[in-house]
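Of the protein chains in this complex, one is absent; all others appear in place.
Coming up: subunit A.
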Amino acid sequence: MSIAEEVNCLRRIPLFANIDTSKLKLLAFTSERLSFRSGDILFEQDEMGTCAYILLRGEAEVVIAGPGGPLAVATLGSNEIVGEIAILCDVPRTATVRASTDLEALCVPKDHFLQMIADFPQMGLEIMRSLAHRLEQTTVRLREVLAAQAT
């Protein structure tokens, strides 16, 4: 996949909807594209993060370590972004993300990501939206799990 295709891909992500093509091209060019095999770990919970991942193709699941072993809390598909929490707040990764199919992702380095948010406030709003959405999903999932445990 060439940069041009990656840019098309990025364009479909709501986060980048209002950003110049040339900036997206720069983002794509300066980001490493990584391929993962199904089952490969993108990153582990509790390690420090250096980049966020934009999924270009394939699916990944988000797993957190619970008292009763690992717990899958969400599934992510293409055009989604993951791993931004650790680089936004400088905290260790809050969950493990594992490829559940073969996966292509763009790895955006922390400094570049922050720079883009500073340059394009629209991106910040989109991130807020996406985080809120994810929080809601997680809460729903947690409720389900707790309900399942209760019975």
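Everything that follows uses one rule, which is that a residue touches a chain if its C-beta (ideal position, glycine included) is under 8 Å from a C-beta of that chain, and two chains touch if they have at least 3 such contacts; residues count from 1.
By our rule, contacts and distances are computed from a predicted model.
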{"item": "Options \"Amidohydrolase\", \"DNA ligase (ATP)\", \"ABC-type multidrug transport system fused ATPase/permease subunit\" or \"Zinc protease\": UniProt name of the undisplayed chain", "value": "\"ABC-type multidrug transport system fused ATPase/permease subunit\""}
{"item": "Identified contact with the non-displayed chain, of A:L42, A:V62, A:I85 or A:I117", "value": "A:L42"}
{"item": "Among A:E32, A:E47, A:D90 or A:E144, residue touching the chain not depicted", "value": "A:E32"}
{"item": "Residues of subunit A (touch criterion as defined above) contacting the omitted chain", "value": "1-4, 6, 22, 25-26, 28-30, 32-36, 40, 42, 111"}
